[in-house]
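The structure that follows is given in the form of structure tokens.
As you look at this complex, bear in mind that one protein chain is not there, while each of the others sits in place.
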Amino acid sequence: MSTIDLPHQDDQQGRTPAPVVDNYLTYTRGIKSWIFTLDHKRIGVMYMVSVLVSFLVGGTFAILLRTELLPPGKTIVGADMYNQFFTLHGAIMVFLVIIPSIPAALGNFVLPIMLGAKDVAFPRLNLFSYWLWIAGAICAVVSLLMGGFDTGWTFYTPYSTTTETGGVIAVVTGVFILGFSSIFTGMNFIVTIHKLRPPGMTWFRMPLFLWSIYATAMIQVLATPVLAITLLLLIIERTLNIGVFNPSMGGDPVLFQHFFWFYSHPAVYIMILPAMGIISDVIAVHSHRHIFGYTFIAFSSIAIAVFSFLVWGHHMFTSGQSPLMNTIFSLITFSVSIPSAIKVFNWLATLYKGSISLNTAMLYGLSFIFLFTIGGLTGLHLGTLNTDIHLHDTYFVVAHFHYVMMGSALIAMIAGLHHWWPKMTGRMYSEFWGRIGCLLVFIGFNVTFFTQFMLGSQGMPRRYYDYLPEYQVYHVISTIGSYVMALGFVLTAVYLLASIMFGRRAPANPWGGRSLEWQCTSPPPHDNFKTTPRVGNCYDFSAVVWDEKQQGYVVDRSLDPTLNEPADKA
Amino acid sequence: MTEIHASNHAHDEEHGDHGHHDPHLAHHFETPAQQFDSGKLGMWLFLATEVLFFGGLFVLYCILRYNHPEIFSYASNYLDTVMGGVNTCVLILSSLTMALAVRFAQINKPKWMVICLVLTLLGAVGFLVIKYFEYTHKIHDHLVWGSTFYVPTSVEEAEKLGGGENPVVTTEPAAVAADFVDPSDSEQELIPDSLMQKPATSVSQIKPAQMAPGGIASMAEGEPVVEPPYSSGANHLEDADMPPNTHLFFGIYYCMTGLHGVHVLIGMALIVWLIVRGLRGHFSHKYYTPVDLGGLYWHIVDLIWIFLFPMFYLIH
Partner (left out) sequence: MSPGILIGTGLALLVLTVLTVAVRYIDVGEFNIYIAIGIAVVKATLVALFFMHLRWDRPFNSLFFVASIAAVVLMIVFTTMDTAQYAPDVIKGNAPEAQKTLDELAPDAPVAVKYPYGM
């Protein structure tokens, strides 16, 4: 880590800067100070590094898959290896990357600072949950050494209880552990938001990112234990053969899918809700305009969290679920589109007449709106019972969930990474290369996955190793798109890493944000705030003015009447 | 769990210079009340996850019972209601002593608190001892889970299974094989070792006549009726009324009571930790958060058993 010893914050009060400014990166030194750290910022950074490494691994598998599908028949690996590859790609991306990416990595870093707290409520539990994550990842690696697994990331019985591949139990144990990591993170965030809000930070003064993290944490705490027990039953079924999922022994195989999706449908909202929170903040800050419909966005997060528990059966329309439940689940599925659409319309209304800065983070934010709209609308095709019969288990489904999981959740994570990168590292990255990278990712993504909508609607089944020649043209286009996207991510990695070494020192507030994290130095000091900060309206940008000397924005306190009340000690 | 408690002391090592006089207040909290409330909310969130963790098994139970009501009303007779009832009372009493321990901590009587905690621990030990006798008795009677439980219901099937082609039987083959053979039987010597390893083969060691009354009826005239190779009273193997897939009842029984037992063990570890800290005088009416949170955990263990008892033992 680079040493940052130039102060930025004190300038605005006209004082001579002190020679050394305490920041969380330099507060203590040595590898032990990271391994045993209780500082939420360091834990967030460790999560971020781990998640990005997993993203590299999962992405490599994706590129291998696309390369294999370039022509029909065998290209680089055999069919069994292909099965393992797509399983690994799915499991890594879902359990190791997307679920922890925003809440655990960015959330850990940003949430307490945004809230005005010194740390999360249970710092040790926080560290424990990070090391649980590592333990879960190690289990996944061990399962590879034991022969891998080819069950698909959903571990459906009876295949998962009978497959010959030796790593199933190890990876299921790993996911079990990762689940607890996620639960503890969620618990921490709920308690932090409930109990550690400083005076003045009322529920409706919280930035929308915190609302979405709060809703996410609710889902994490209430849904993940069901995954834990499901996986435990799967392990018991596979080792002791109790037969509860085996129809020939009187069990019920569809029940496993009920169990699995009772968690895994809410889990997709664990992925998308915090993404929506990031976008709410990124859009408002980079448009320099008050967010439109604050309470609607806040409550739509809660509404989505509640609805997420009522729609799991829409994954099982063709699995032998009863017509009655199909109808009920289809109906409720459509109602989820209401809060989602409320958010999209509010973001668009925020953009309207805003003074938009097309920074890299904002470009990713705009990409999110575009991609999420496509992903959301194609979800309606799949939520409709009769079209789902045709589209089920085709590339249409693959394209749909990549638009939502990757095009939305991961793109929002990258938007947030760029948005808070100066805060995390204290360095500015190159905006020029950032925009080029975003463009490559955006174009590559659409070329890759829009093609797959067409593939799927023509009947190409997902997870197939081989295909008929008439599908080849789509597969070739899709693969080329994936290479473009990979290039974009490599470029992004290069300029971000370069910025740590060569980047300009970041001002406290490079984008003109108003929430509390922009009021402490970049990078923040060990305890976040010397004194408990005074909370204003975090979406009122009229008081945020450009300061030439700092090359950043500052809050002009005279322009915000709420900050000039007598209690203000700043 | 312990992390929640432990986090309260984060400052002891690292942030001792913040000027707080209360040694139990972590640096990121403003007041002890805020810290206590946070711990309590965290514990309740954890208890909610426990409810959902067991909730999955409750769902499984409901589905199995809905689909196979006959299995549950039949197999429930093999559980000992007296033992289950005594266990319920033991757990309720230990819950009561736990609640009293918290109360004594609140009114600053640490000695009485420790006594109540020790009583709670004794209750937990008693519960597990009774549970141990229940388990061993059932395992002795082959009332176990999955395919290990399975008994053929006709001569043909027994012969078919005897061919060693039953792919499902995987669990504890040696133990099953050993139990099926009366140790006093001199013919035991004649059974080759290779057969002992195969559970499916071991089933064929029982003459079909003993499988069920129907089996006797189907026997050819003149064949001697061989005594059962073991004698453990009214054994399920001789019961013609046994519905198919009765093993499901015992599968879910061991899952739920086993997981509950694991929670009892964790709770015991927690209580021991509280007793040790209590003896060292760590708790008073000013600081008793760990006792309170540990108590909540112990009550949820009790609460789950309150449902398990009628679900398994009290089926009419």
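A and B are the chain letters, set down in written order, and residue numbers restart from 1 in every chain.
Throughout what follows, contacts are C-beta pairs under 8 Å (C-beta built on N, C-alpha and C of every residue); 3 or more make two chains touch, one makes a residue touch a chain.
Treat the numbers as computed from the prediction; the structure is a model and nothing was measured.
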item	value
Options A:28, A:163, A:321 or A:457, residue touching the unrepresented chain	A:321
Selected residue (touches chain absent from view) among B:59, B:119 or B:139	B:59
Option touching the unshown chain, where A:45, A:177, A:206 or A:222 are the choices	A:222
Interface with the undisplayed chain - residues on chain A	158, 194, 222-223, 226, 247-249, 252, 254-255, 258, 262, 309-310, 313, 320-325, 328
Residue numbers in chain B that touch the chain omitted from display	37, 40-41, 44-45, 47-49, 51-52, 55-56, 58-59, 62-63, 66-67, 81, 85, 88-89, 92-93, 95-96, 98-100, 103, 150, 157, 166-168, 244, 295-296, 299-300, 302-303, 306-307, 309-311, 313-316
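Methods note: only the chains that are shown with their structure count from here on.
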item	value
Distance between chain centroids, defined by C-alpha means - chain A, chain B (Å)	38
Footprint of chain B on chain A - complex, ascending	38, 117-119, 121-125, 128, 183-184, 186-188, 190-191, 194-196, 221-226, 228-230, 232-233, 236, 240-244, 249-252, 255, 258-259, 527
Of all residues in chain B, those that touch chain A in their complex	3-4, 6-7, 10, 14, 26-29, 34, 37-38, 41-42, 45-46, 48-57, 59-60, 63-64, 67-68, 71, 145-148, 168, 170-171, 244-245, 247-248, 251-252, 254-255, 259
